[in-house]
Structure formats: C-alpha cells, structure tokens
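The structure is given below, and queries will be raised subsequently.
Only a single protein chain was left out; the remaining protein chains are all shown in position.
Chain naming follows the written order as A, B and C, and within any one chain the residues start at number 1.
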Amino acid sequence: MLNFESDYLEGAHEKILQRMLETNEEKLTGYGHDKYSASAVDKIRQACLCPEADVYFISGGTLTNALVIASMLKKYEGVLAAETAHIATHETGAIEYSGHKVLTLPQTQGKISATQVRDYLTTFWADANHEFMVFPGMVYLSHPTEYGTLYSKEELQAISEVCHDYQIPLFLDGARLGYGLASPESDLSLPMIAEYCDVFYIGGTKVGAFLGEAIVFTKHNCPEYFLAHMKQQGALLAKGRLLGLQFDTLFTDQLYLTISQHAIAMAMRLKKGLQEKNYRFYLDSPTNQQFIVIQNKQLEELKKKVAFGFWETFDESHSVIRFATSWATKEADIDELLTLL
Amino acid sequence: MLNFESDYLEGAHEKILQRMLETNEEKLTGYGHDKYSASAVDKIRQACLCPEADVYFISGGTLTNALVIASMLKKYEGVLAAETAHIATHETGAIEYSGHKVLTLPQTQGKISATQVRDYLTTFWADANHEFMVFPGMVYLSHPTEYGTLYSKEELQAISEVCHDYQIPLFLDGARLGYGLASPESDLSLPMIAEYCDVFYIGGTKVGAFLGEAIVFTKHNCPEYFLAHMKQQGALLAKGRLLGLQFDTLFTDQLYLTISQHAIAMAMRLKKGLQEKNYRFYLDSPTNQQFIVIQNKQLEELKKKVAFGFWETFDESHSVIRFATSWATKEADIDELLTLL
Amino acid sequence: MLNFESDYLEGAHEKILQRMLETNEEKLTGYGHDKYSASAVDKIRQACLCPEADVYFISGGTLTNALVIASMLKKYEGVLAAETAHIATHETGAIEYSGHKVLTLPQTQGKISATQVRDYLTTFWADANHEFMVFPGMVYLSHPTEYGTLYSKEELQAISEVCHDYQIPLFLDGARLGYGLASPESDLSLPMIAEYCDVFYIGGTKVGAFLGEAIVFTKHNCPEYFLAHMKQQGALLAKGRLLGLQFDTLFTDQLYLTISQHAIAMAMRLKKGLQEKNYRFYLDSPTNQQFIVIQNKQLEELKKKVAFGFWETFDESHSVIRFATSWATKEADIDELLTLL
Partner (left out) sequence: MLNFESDYLEGAHEKILQRMLETNEEKLTGYGHDKYSASAVDKIRQACLCPEADVYFISGGTLTNALVIASMLKKYEGVLAAETAHIATHETGAIEYSGHKVLTLPQTQGKISATQVRDYLTTFWADANHEFMVFPGMVYLSHPTEYGTLYSKEELQAISEVCHDYQIPLFLDGARLGYGLASPESDLSLPMIAEYCDVFYIGGTKVGAFLGEAIVFTKHNCPEYFLAHMKQQGALLAKGRLLGLQFDTLFTDQLYLTISQHAIAMAMRLKKGLQEKNYRFYLDSPTNQQFIVIQNKQLEELKKKVAFGFWETFDESHSVIRFATSWATKEADIDELLTLL
C-alpha cells in the first residue's frame, strides 16, 4: 500500500548505512568524544558559518526540546510558543515535566510574529505583579512549522531583534529544517538561521538519518557543563558515534541539502497534481507537508489504498489530511497517489 | 592501540547491520508499532517464558532507569539500591531529576542482600514518623553489578520474596545482562529473572546493538499508558524499528547468548592470564569486567600502550583499573594485552 | 487612606485572636494531630453534611492548589481550567513546577461550561494519538471566580456529571468560598459543593483567618499517605494548631457564613452606590469583588485617595479596576469611598 503518513517511514540514507558498515569495527570512545562526532561538529560549524558554535547530538526531538529548554531557562521562566507548537501540543507535557510552562500565543498558519512577541514581553514587564506570573524566558519557533509553513528572513530577523531587546534566547526547532532550507520559497540559509537564532537544532530523524538531532548554540551561550545536563536528562548516548557519523555523512558534499531538495521536488509534484485536480488546500505549504480538506466519505475510501495523516476535523463533513514526502519518496509513488485521488 | 576501556567500543553485530540493510527501504509505522518491534517483543516473551510480558524498547540505560522508576513509583517514594549502584553514582542525578530519592544501602562486592532490604523495610514501617521519610517503593539491583559480580539464584529469590512481602516491585538493571547469563558461575536463566523480578531490562547497547534496552514488565504491572510516560520523558523514538529490529536479531537463534558467551570466554582468558602473572584482583568477577590493583607507576606506563578504565584510588601508591571485554573482543587482542602486562 | 485593594488587608477575626490567647499555653502535639484540628475537621464535615470527608489544613492557596493537583494526578496528566484561572495565570507556574500542565479553556466571565469540558474530553479520547498529548486528569474551577462570578447549582452539577462520566475529579478552589456561599444570587450550599466536587478547599486567608485553607476530600478519594505528600511539598506546619484553631472558630456558630454575609452586604452597598453614580461595570459580580471601567485620568486622581486593584487595560483611555470588600470592611469606609467617586 502507498504510504505518505510521515517523513520518518524509511531507515536511513544509503550513504549513512555504507559508512556504518565501513566503520563498524573501529573502537571508538563513547559519549560523543569520537572522531566522527568531532568531524560532524566541524562540518556543521562550517555550514553555519559559525566557527565557534557548540554542537551536540541528541537521539530525538522531544528530548532535544526538553533539554534545550530546561538547561537554558531559569526555574521561574517559561517558553513563548505558538499555540500549535509541537512543544505545546504533542509532546505529552515533556516541557512541563521539566518544570517549565509553555506560554502560548495565537498562531497564523502555524506562525507567530515579532509584534505578538514584543507585545507579550512589554505587557509582562509593565505588569506591577509580574513576579506572580511565569517569566517569558525564551521564544520557541518551529521552522518549518507544524503546518509546513516557513518564516521569511524578515520575519525571523524581526523576532530575533525582539528577543535580543529583551535579552532572551531565540530557539528554533528544526526537526524538518532541511525541508525548509530546500524550499524554493525560502529566503533563509543555514548561516542566517545561525545568525538570528541563539540556539537551534538540525533535524536528522526526518531528514535522512536513522535518528539524531544536532543542537547548535551560536552565541557562546551553551549552558555550562552541558554534558551533565544531557546525562541528567537521559540524553547522552553511550555510542555517540552513531549520531556523529550520521551527521558527518549528511554534512559531507551537501547531502543534507540535496536529499531535502528531492523531498521538496516530490512535494511540489504532488501539490501541482492536487491543484490540477482542484483539491482544496487547508493552507499554502511550501515544504514537504501538504494539507488538503476532503470529504469524510472520500477519506474513508482513500484510507483503503493509501496511508496518510489525519490532521483535524474541518467541519461536520470534512477533514484535514496530510501527505508528507521525504528524502526517500519515489516519483512513481507520487504519480500513483495522484492517480488514486 | 589496544582498547579495553569499555564494552561499547564498536558499532553493532554484523547480523544487525545486515538486517538494517535488508529492511532499510521498507516503509514502517513509527513509535514502535512496526512489525520488527512486534516480532522482537514476541521473541523476548518466549525467551523469558513469560508470554504476557509487556516489552518496550528505549535508546539508553539512564533514560530507561529514569523512566521505569518515575513511572512506577508514587510521588513520595524512593528506590532502594546499593551505594555503588549506577543510579546512585553515575547518572548525574537523573533519578532525583524525576523527583525521586535513591535510598542507598552499604554494598558487598557491589551487591546488597535480602536481609539488608528486609531490615530497611521493617525499620521504615515500624517508625511512627515514617510519613516524614521517603517511602521505600522499589528495590533496584544491577546484574551484573558495577563490579562485574552476580547475584545467585538464591540471593535473587530471597530479595524477591522480601519485595513481595512488602508489595514493592523488584527492578533489575540488566545493562550487561547477557554477560551475566553467559557466565559459567551464574545459576540464573532469563526465565528465572523474569520470575523473580517485577521489571527488568535487557541491555543491548553493551551487548551487540548500536543502542537499545528492552524493558520487560513481567507481572501485568506495566504502568498504564506507558507510551505517554515514554513520550513525556523523551524516550519514544520516532523510528522505533531501529530498536525493534536489533532486538529481533539478537533474540533470533540465541544470538544474544552466543555473543555474550564469547565475551565471557575472552574475559576468562584474560583473567587466567592475569592470575598466572600474579596480578592482584580487586575482587573476583565472573563476568566481562575484570578489576585489578596496580601500582600507579605501572599504570602510567600501561596507559601508553592500552586504553582501560581507571576505577578508583586504592591507596597512595595503587589504583584499581578495569579491563572490559565484549561481544566484539578478539582473542588476539587479549593475548597482546597479556604480553604487555 | 481608604483601602479596597484586596480581601486580605487585616489580621484575623477577633474571635480567632481571643481563642489564640486562651489556648496559647496549652502543650499540643504538632502536625495537625491536636484537638483543635480534630474539632475543626468534625465541624467542617458536619457543615458539608459529609461525615466521612478527609480534611487537611494548609497555609496558603498556591501551596494548596499545587498539593491537591500534584497528589491526585498521574504523572502524564494535566488539569483543565479557564484561561483566567488563578493556577493558569498568577501562581508563577507552581503547577508546572510540580510537573503538570494547565490545559486552558476559553472563559466567559471567568467561567467554563460543562459543554466545553465535555467537548475537550471527547475530542481528546477520540484522537488516535492521544498518548502524545497531556491527558486531562482533573477539572479545576474557582468559585467565586477571579472575576467574582459564581457557578449556579445547575452549572456545577453539569460539570460534575461530565467529570464523573470521564472518571476524573472535579476540584473547586474556594479561596473566597465564603463570599460565594453568602451571595444572595448563589443557589449553592456547602453540602451541594461537597456533593458535586471530589475535592475542594474552603478559604480562610481571605475570609477571617490569619492564614489557612481547608482541603476537603469528599469521596473517600484522599491520596494515600497525604501527610507524606504535604511534608514533601513543604505544606505541613509544625504548629498545625494554628490552622485547626482558626477553622474551629470559623465553623463555630456559623461564623464563617456570618462574616461572609457582612462582606457581601458591604459589596452590595458599594455596587448600588456605583450604579446610582452611573459607573460602568466590567461585569456583573454578585460577590465581594466589584470591577468597574474608568478613565485613566480619573484613575490617577482616585489613586491619591484610595487604594484599589488595577486589573487590566480596557482600551487606550480606560482601565478596569477592582474594589474588594471583606469580612472586616466597615460601612463608613464604603460611604466615604462613594463620596470620593
């Protein structure tokens, strides 16, 4: 059966597997102190044009979010995020488990704006009783967002300015960062993201790796003894080589970008096909996730032939569904899907 | 250079790599709902003779310990463990981070006894003010221990009885379980461990896998909505297949046991060699970790030729060091090490 | 200067002081095991017509909320509340500090409805991925609300039914409960509240006591070893007598109700005066907090003569302010305030 359920359906890119085979018997020091991790750090620093960045590899996104937030915030601080942000909705309260509140702002197509953030911060600090409220200590953005949308350079820069005016870090969750960078509608490069954000992560799990996310601290702002934070939150893999080697491969010869571009090409082929068939889009996504509104009856039929993501109820008779492409999607599958639709 | 620093120096067993290659392009559902995870669960149930066990796969040991303890204990409960237990010493307070105290007992060769546990529990419940103390809500054992030693069947059964008398679960940390099962001095089988323990985990990271530990709840006692606990603590991998497939391989044709036996054979070869050279052992370990007491001067010389683990200061002029073998250790390396010593 | 800033401006009711004097030299057991605490528990049970209720006394509201929620919820559960609920806004994240998320619902005049709660619960349980979300494990209501409004008997009963359908407890924060019970517009008695709620607290700090809130578990549902929970969260006073004696006094000869009625009479006298002067009310409050919308210019003038609560910005030129009466408010002060306005 066809499957467009998510962007983590397959294993890993073949080059990663190949290098795992080649290096398998090498005896390497644990906990990320191996040569492949060191090489991956170097390559990521270069790709970000941020030679002094601190880079750490973590096994998954929720753990990464919880770790970055808990290690950077003061105890009485929370994190500002869109009401649809992954940390606010689909991580079973992992942030609250670490003791911190997610302070939500209304979203527009999955995004929040510099104006919203500034208003929140201004109001907070103007309130005579702000010590009775959770302090906004960080801004969290997903890029691409949970709806596949992107921040423009101008939007990101503006949010960054607000954060710096209020001296709080800007954290960008890049679980699907490759698909954002590869989108033709994006005017943001990796060095720009490193410039505007204080910390961000480059997603591997959804972009070619078996597992792994690379946290990048860009402003000499890595929490002291970050390994201790990692160990305490269960985020320090014994065989750190497994993460290092994958990112080393993804950041060799621009593999990360190349495979992301493929996913976008596949998504655009699908989008064009859907447009031609007059499907109604829930919103205009320039990345690898495409959301359409379909009749519930059609949804039931479609389910028998293809796996996709059910997103939300649209109205009594319609639903929003998601098709996700990835680095591994085949053109033939797109075409077969379009035939079915 | 020779390297006996730990049992997680290499990648994974070749059969695991082979199956990763074979299955890499399959599109599989995430979060452990794939067929390989299901198959691994079945095989582990069979190997434990515990057909209704609940089995979950986690990426690493510290996260596993934190998850099992935090999901099973009541808020005001702590976990009883040897003062040398991994959770008490080398996890940067991951258990306390989850809000629970590690209640330590004096150890003998890394072990605690049923008598110690019973005395602690009896004293606690006899104290009129026990509501002012942390309740002992679980017993944690490492097997093999941090010193490579093993509980006998009689010892484990006795501790199990105490736990059941007081209705608290017995949790066995099996990060190196294979090396315990494969030791000729062990009289404990996997089904016995499943019988005596309420929950335990089978370590993969140190025994043939890239990463992964399999938690086994043996008494229909898995905390409700365990996936929610996993997600909340950042322990739910998107590509659960990666863990499932590895355990499926390790539990096919007794691979887990076979490769563990190899590690033990290597450790015994080393032990015999050390005995013949009249090295002083720190304690008598029947498993893959061997601890010797050497002069600090010799230690400095040895460091130049071989990597090993520094364990602790013995006295002013001596130290305890550790050599670890694993599933991947080569006989030639043992022999070369013995030549150097 | 006149002061209507809050309902906790004065010390305690004179009868409380008198009994503190009378009993001061008695030697009493600590931690709530004294005879006055026991007597207070009895009287509260009687007042609630709930002879088997479990009753505990805590020093303040935030600690009470954090304790009730953390002791009753499972680790992966959160608490449903109005977006304006005290726990969601003005407790510096005390609930999140305990690891639990506050799941907010839009409010109407500070209240949420049974329909909203049912919709949330239905949607949550219908979602195939609900294990990725925080489980709604409790409903929290403030009564009176933060805006002085009240739930009717019908409304409370309906919310109670939803909770029981979904087997989650209904928790009512009664920091100002007396002022709710004493309002002529209330059709809820203490026994009804005990019937509909699974747990609630009777506020002392704002209703005649120096400090103290009485938690009432009405359904044999008190978390096991609740004293241990209290101690762990720092909520167990050594001299529990101080809390017990105050509640014993407040629940003797209906003092709690009588002094609450006085506060309401004062509030209604103020409300009538404000209405006669054509002040604009922010909403129609039947209890001791009255909110009006005034011009910022007038606000600045008023500030020089009377203390009041600034609530929120209404529009560019207007603000919402609050006048609070209490058990200690004097008629003469109301009249003087009305002269000034």
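Criterion: a residue touches a chain if its C-beta (ideal position, glycine included) is under 8 Å from a C-beta of that chain, and two chains touch if they have at least 3 such contacts.
Here the structure is a predicted model, which means the values were calculated and not measured.
*Asks:* With touch as defined up top, name the shown chains that contact the chain not shown.
*Replies:* Output: missing chain touches A, B, C.
*Asks:* Consider the whole complex, including the chain that is not shown, and state which of C:L9, C:L49 or C:L340 touches that chain.
*Replies:* Residue touching the absent chain, from the options given: C:L9.
*Asks:* Which residue from A:E22, A:E131, A:D165 or A:E301 sits in contact with the chain not drawn here?
*Replies:* The single option touching the absent chain is A:E131.
*Asks:* Looking at the full complex, which residue from B:Y97, B:Y151 or B:F323 touches the chain that isn't shown here?
*Replies:* B:Y97
*Asks:* Using the touch definition from the top, which of B:Y8, B:Y56 or B:Y76 touches the missing chain?
*Replies:* Considering all chains, including the one not shown, the answer is B:Y76.
*Asks:* Of B:E131, B:D248 or B:D333, which residue touches the hidden chain?
*Replies:* That would be B:E131, which touches the missing chain.
*Asks:* At which residues does chain A meet the chain that is not included here?
*Replies:* 70-71, 74-76, 99, 131-132, 135, 224-225, 227-229, 231-232
*Asks:* Name every residue on chain B in touch with the hidden partner chain.
*Replies:* 75-76, 78, 89-93, 96-97, 99-102, 128-129, 131-134, 310
*Asks:* Can you list, in ascending order, the chain C residues touching the missing chain?
*Replies:* 3, 5-6, 8-12, 14, 17, 20-21, 23-30, 59-64, 66-67, 91-94, 97, 205-206, 210-211, 228, 231-239, 241-242, 328
FYI, only the chains that are shown with their structure count from here on.
*Asks:* Find the chain most remote from chain A, comparing centres computed as mean CA coordinates.
*Replies:* C
*Asks:* At the interface of chain A with chain B, does the proportion of residue numbers present on both copies reach over half, so same, or stay under half, so different?
*Replies:* The interface of chain A with chain B is built from mostly shared positions.
*Asks:* Quick check: how many Å separate the C-alpha centres of chain B and chain C?
*Replies:* Centre separation, chain B to chain C: 50 Å.
*Asks:* Would you kindly tell me how far, in whole Å, the mean C-alpha position of chain C lies from that of chain A?
*Replies:* So the centre of chain A lies 42 Å away from the centre of chain C.
*Asks:* Report, in whole Å, the distance between the mean C-alpha point of chain A and the mean C-alpha point of chain B.
*Replies:* About 33 Å separates the centre of chain A from that of chain B.
*Asks:* Check each residue of chain A and list the ones that touch at least two other chains.
*Replies:* 91-93, 97, in rising order.
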